[in-house]
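Reviewing the structure listed below.
A single protein chain has been omitted; all remaining protein chains appear in their positions.
For reference, chains read A, B and C in written order, and residue numbers begin at 1 within each chain.
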Amino acid sequence: MDENLVPRIVRVEEIREETPDTRSLKLVFEDADFQKSFEFRPGQFCLISVFGMGESTFCISSPPGRKDFIEVSVKNVGKVTSAIHDLEVGARLGFRGPYGNNFDLEKMEGRNVVFVGGGIGLAPLRPPIYEVLERRDRYKDVYIIYGARSVLDVAFKQDLDEWGKRGDVKLVTAVDPGGEDESWKGEVGLVPHVLEKVNPPPDSVLVTCGPPIMIKYVILSARKMGFVPADVITTLEMKMKCGAGLCGRCNIGSKYVCRDGPVFSLEEVESLPDEF
Amino acid sequence: MVSKSDLSSVIARAVSAGYEVYAPGKRNGKVYLEKADDGASPELDHVITVNGVKDILLPRCEPLADFNLTDVSIESIDAPAAGRVLLATRPCDAASLVILDAILLDPARDTRYARMREETVVVTVACSRADAACFCTSMGYGPHDETGSDVILLPAGDSYLVRPLTEKGKAFIGEVGLEADAGGEPDSPPQLTRTVRTEGLKAWLDENFESEKWRDVSINCIGCGACYYLCPTCHCFDITDEAGVARGRRYRIWDCCSFADFTKMAGHQPRVGRHARYRQRIMHKFKYTVDNVNLTACVGDGRCIRHCPVGVDIGEILESLPEGGAARRGGPEPGSREG
Amino acid sequence: MASFRPRIVAFLCNWCSYAGADLAGTTRKKYRADVRVIRVPCSGRVDPSFIIKAFERGADGVIVGGCHPGDCHYVSGNYNARRRFYTVRKLLDFMGIDSERFQVTWCSASEGEKWAGVVNDVTDLIEKLGPLEAFKEMGRAVLSDTREIEGVAGE
Partner (left out) sequence: MQESSQNRLREEAGKLLSAAAVEVVVGYGDGHGGDGVRPLFARTPDEAAGLVWNDACVHNLATYLSREPCRQILLRGGKVGIVAKGCDARALVVLLQEGQIARESVHVIGMVCDGVLDPGAAVSGGTAGSSGAVLPKCRQCEVQTPPLYDTLVGDPAGAAAAEGDPLEDVKDLQSMSLEERWSFWTGHLARCIKCYACRQACPMCYCATCITEKSEPQWIDKPSHLKGALAYHLIRAMHLAGRCVSCGECGRACPMDIPVDKISRYLAGQVEEAFDYKAGMDPEATPAFRTYREDDPEDFIR
């Protein structure tokens, strides 16, 4: 835990509007030495403060290898996030973290990896994707299946473009039925259906994040396709305040999402009581 | 030996030795653990204070940092480092600190609590009296239990036998001019009228997250936080900001699973219904904390029973859940400690 | 306390008092400048929470300006509000806060002069009462913390 639960100051270096309600912020610690030494693992999260408004939880979505900045993506849903949406470049925020566990990428080595993301849910998948692509030779086939509600809601377009250009990634993008326009060249369909259509081999590791309802149906599809629960990995979200398993609100059963998660395998999730 | 009437001079000596002293004091007919000035004489005849020791070490409203909103800078507010003594606290309250330590100091470390805790001497006055709500013996403690205390004062007639239990305690009694009593026969501890059987409780909780019983046992609960906030082991908190135009402050404040907004996020509420929130309370105390740190988060102080406005009785509820496993007490087994 | 400049918040009805205050300005009436005006659609819009919040955030006085009885743009907003304002004053008094810190005036769009007079009178009055230490003092957090917090309440 950070000393006294007090954040460090970061500066908003760049703002990228991803979709009408989501923006990504590139953040740099004011303390340049700390920035250089700052490390996080893919899957970990942080707490961002807008001073006087409060703190909110975000996954860190930048490449873990980049030492010069960190990035978070923020959907405008509440008090803190709407304050973040009012910010301009140069604004100063508070940062606490990193917290939580991470995707075990070493364990996935030598296997096919299927990333399934929906909407802003691609944000937590970016660090593991970057890491896997950085060490591409250690993995077999890499699939990235990404869906958004509509063309307008497609986030992280730069990344999708880059991944699409690589010959060693099977990228499939989709929008929900009705969300397409004339320019849309990707799939039209719900993410779980698209996953089934792409039909990656069930001995792959599947890593998914998105809206809870999407995760639920991706899991159903994965089971139907023959994936084993230990190989289906997701990241959970609960209301958090401290980030360190102390404040007592993010537990699902005996597990604290901030400390024991946020990354859980389906096998672990199934052992938890249904309260998330 | 120290006579009961001499405890006020112990307060005075502790104050002049630079300690912040907290002792039971009476207000409007009720006894609270509160800051005692030089010259205060502690209440000793009460059963237990309304507030628990967490009111001091995990304060209900603790400033964390000040913000300057103009140039956006933070000034951290450190937890007070001055030594403090909790004087004449009860054995159950002292035991609650062992549970809080297990939860808040390892593996994650609540640095603020840690600092406060390190600088705190716990001087317990063993109980001469128990009321109908007390059930410490059922949780593995007792009216003369030493768990969590640095010094225990055992009633013997009009005096107390002074038993230092830790190095900290020994140093403290030296500073305030008390002498340790190696021998002496304390008064026999009071008999508790209430026993709460917890055999099989943990096993039942392990299997019964989904049970209709949760609705039954929580039916009277009106969803306030009285039992949570008076409980010496409930430790959940919230972090909240206050801001003016140019300056703001961040606080850590008590929070509790009884309130709907405890787990409510923008657009998602994972814990729906009062029964689910009451279940969290029982599960947290009697299962989750046992799973995580191998302790039951209850010391049987009975505050939740005494102060519930609608008569919710955790003892009855615990017995009504399962049939038949004993509570996991904190600290060394009684009598196993030297001193 | 010679340097005390009261901080007064005024909630003014869009249809009358706000226009009255405007008129006081355009006709260059001289009056005390310690009032911060918040325009509301009707004095009936002023929830007692607004008044309490203003005090809590550092106001030393609060004024509500509404239309004269019978003149409400919405027929009876001011009549309904009057009952609430009466009760707020009683409550403040019962809690030990001087109810004179909360003032109500009926002031029409043509009463620029009256508005200026009310502001001057209320400012004098609040100056005499001094700062509302109530909330400010209380901002110094409980327990061991004795730090000043007036910055949170003020500017």
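In this section, a contact is a pair of C-beta atoms (placed from the backbone, for glycine too) under 8 Å apart; a residue touches a chain by one contact, two chains touch by 3 or more.
Keep in mind the model is a prediction, meaning the values are calculated, not measured.
J.: Of C:Tyr18, C:Tyr31 or C:Phe135, which one is in contact with the hidden chain?
T.: The missing chain is touched by C:Phe135.
J.: Out of B:Pro107, B:Gly183 or B:Gly311, which is the one that touches the chain we can't see?
T.: Among B:Pro107, B:Gly183 or B:Gly311, only B:Gly311 touches the chain that is not shown.
J.: Could you tell which one of C:Val88, C:Ala109 or C:Ile126 touches the chain left off the display?
T.: C:Val88
J.: Could you pull out which residues of subunit C are in touch with the chain that's been left out?
T.: 48-49, 52-53, 56, 69, 76, 79-80, 82-91, 93-99, 103-106, 118, 121-122, 134-135, 138-139, 141-142, 149
J.: Hey, which subunit B residues sit against the chain that's not shown?
T.: Touching the chain left out of view, subunit B contributes residues 27-30, 32, 50, 60-61, 132-133, 215, 219-220, 222-226, 228-230, 238, 240, 242, 251, 253-254, 256, 259-261, 273-275, 305, 307, 309-313, 316.
Criterion: only the chains that are shown with their structure count from here on.
J.: Using mean Cα positions as chain centres, tell me which chain lies farthest from subunit A.
T.: Measuring from the centre of subunit A, the most distant chain centre belongs to C.
J.: Based on mean C-alpha positions, which chain is nearest the centroid of every protein C-alpha shown?
T.: Centre-most chain by C-alpha means: B.
J.: Which whole number of Å gives the spacing of the CA centres of subunit A and subunit C?
T.: Roughly 49 Å, centre to centre.
J.: How many angstrom between the C-alpha centroids of subunit C and subunit B?
T.: A distance of 45 Å separates the two centres.
J.: Averaging over Cα atoms per chain, report the distance between subunit A and subunit B in Å.
T.: Averaging C-alpha atoms per chain gives centres 39 Å apart.
J.: Pull out every residue in subunit C that's touching 2 or more other chains.
T.: none
J.: Can you tell me which positions in subunit B touch subunit A when the two form their complex?
T.: 64-65, 67, 69, 72-74, 76-79, 103-104, 107-112, 209-210, 235-244, 248, 250, 252, 255, 257, 262-268, 270-271, 276, 283-284, 287-288, 291-292
J.: Write out the stretch or stretches of subunit A touching subunit B in their complex.
T.: 1, 3-7, 9, 49, 51-55, 77-78, 81, 91-92, 94, 212, 237-239, 241-242, 244-254, 259, 273-276
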